[in-house]
Each structure stands twice: as structure tokens, then as C-alpha cells.
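I have a structure here, written as C-alpha cells, and I will follow up with some questions on it.
A single protein chain has been removed from this complex, and every other one stays in its place.
So, chain A:
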Amino acid sequence: MDILHNLFNLGTLVAGIRIATPILLAGLGGLHTMQANILNIGMEGMMLFGAFSAVLVSYYTGSIIFATIAAILVGVLAAVIFGLFGVKFKCNIIVAGIAINLFGVAFTIYLLRSIFHVRGALSHPKIVGFPVMDFPVLSSLPYIGELFKGHSIIVYVAFLMVFLVHLFLYRTPKGLHIRSVGEHAEAAASVGISPDRIRFQAVMISGFFCGLAGAYLSLAQTRMFVENMVAGRGFIALAAIYFGGGTPVGTMLAALLFGFAEAVSLRLQTLGFPSQFVLMTPYLMTVFILIIISYVKKVHSQKRKYEIA
């Protein structure tokens, strides 16, 4: 009982929200590429570029606003490179994604060493982080008010974005175009929508969100840059998108689930479970969930296919 109480309390939920935020942000970006039928595995690299630029600009300007803008711009730039190869020049999209990821790791390490002359991690008092705030009204609710307190501002932004992305995707012409290109590019082309242009735009949107996610990692959670600090979150985000069926709300729920799973596993660690096993739990869960989803999808699509024909 005691262990359970220790594991599942508000504190874990709050930690879960924080862990979920970068996954959610990257997921919100990546779902645009998924809806446009592009397999975007380059999110990892885009996030890393975002994280590094955020720290760099924050260090030199002391402005969190400039830092955020820089992270977003660099995220989009990385996405443009990915888009040039993967969409415009039609290289293998997976290879383009892997290239961005490898390039991201190596290039940020290189810059870290040549600009700051440090190895491993950079943390410095001059690096300004995101301000922390309580969400108005909700934070004064009894008991669950805790959930809306003391987060970095980006956390609230991220959850607000779910709503905006939903509106964008389902209520605007551009959103409709992205979905139609993803489902039947030829049909979209036949009414004068350029599929490649839409795909490129979807890639750029994913870069925007990945940049922001990166800034969150380096300036909200830690206030420092660590080599390869994205550490698989880009892939977890991809899993969250698929888990969430490519919808903003679904992706949010999936990101929260992954976040809580990791929060629980962190708690387990402090409770003395062997860390090797504990660290596996979020990934095991991802794999399990994906297996379940693809099984459900398969059954569903078989039914559909035979029924439609």
C-alpha cells in the first residue's frame, strides 16, 4: 500500500506532465508530417539543434525570448535541410532522417567544444531559463490545483497548442490540404494542390515544434546543454503520434501516458528497484503499446478492406 501510495500521487503526476511536455511538443510537430504521409524520424536531430541554439542565444543575450526564437528558427532550418533531401530531391526519407539525427549529435558536440571549450555538458549562470508560473484559476482549485502550479511557461503553451493544432488541422484549408495530400496525393494534385509543397510545409511545421521542444529540454528542465540530451525523445514522440492515431488530442494523451510511465519508473528507482530494469520500463511500455496498436489497426483495416471492396 505504502509503495503504491509513493508511486501514484500528485507529485508523480506533476513530474509526468513535465516529462511529457517535450514529447508532446515534438509530437504536435511530427503529426503534421505523419498526416502528410512522411515518415519523419529526423525529429531527434531537429530537437537537438533547437536545444543547443536556445542555450547558445540565452548565454549570449540573456534573453529567453531571443533564445526561444533562435531555437525555433534553427529547428525549422534543420527541417528545411531534411525537407530538401527527403521531399524535394526525393532521397530515401529514412536516410534523410538518420542523417539529420547523426549530424545533429556530432555538430552540436563540435560547437560545444569549439565555442565553449567544454566536454559533456555546459551549464553556466549566464544561461537564462524559462520563467515558472502558476496557471490562473485552475491552480487555485483544491487538491488538483497542484497539477497547474509551478511549471515552466512552455508547459502551458504546449497544452494550449494541442487546441490550436486541432483547429489548424481540421478547420483550415491548409489543414485539409495536409490531410488530403497524406491520404491521396494524386487526388490533391488533380485539384491544383502541389503535394510536394504541402509536404515541405508540413516538414517545416514539424521543425518549428521540434525547435520549441528542444528549447524546453535545455532551458526549462535543466538550464544547461548536455551532449545528445534529446536521448530518444524524438522517437518516443513518433511513437506517441502513432499511438494517438495522428490526432493532436490522441498524441497528447499518448505523450502524457509515456510521461507518467517514466515518472513512475523514476520513483521506482528512488524506492530502490534495480535501475537497469526501471530504466527499461518506458521503452518496454512503448513497444507493448505499439504492438497492441498495430494489432488493433491490422484487425481493423482487414475488416475495412474486405468490407469496402
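As a convention for this text, contacts are C-beta pairs under 8 Å (C-beta built on N, C-alpha and C of every residue); 3 or more make two chains touch, one makes a residue touch a chain; residues count from 1.
The criterion applied here is as follows: contacts and distances are computed from a predicted model.
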| item | value |
| --- | --- |
| Name under which UniProt lists the unshown chain, selected from "Inner-membrane translocator (Modular protein)", "Nucleoside ABC transporter ATP-binding protein", "Cytochrome c oxidase subunit 1" or "Ferric reductase like transmembrane component" | "Nucleoside ABC transporter ATP-binding protein" |
| Of A:H151, A:R179 or A:R233, the one touching the omitted chain in the full complex | A:R179 |
| Hidden partner chain, touching residue among A:I115, A:A187 or A:I292 | A:A187 |
| Interface residues of chain A (partner: the chain not displayed) | 167, 171-173, 175-177, 179-180, 183-184, 186-193, 305-309 |
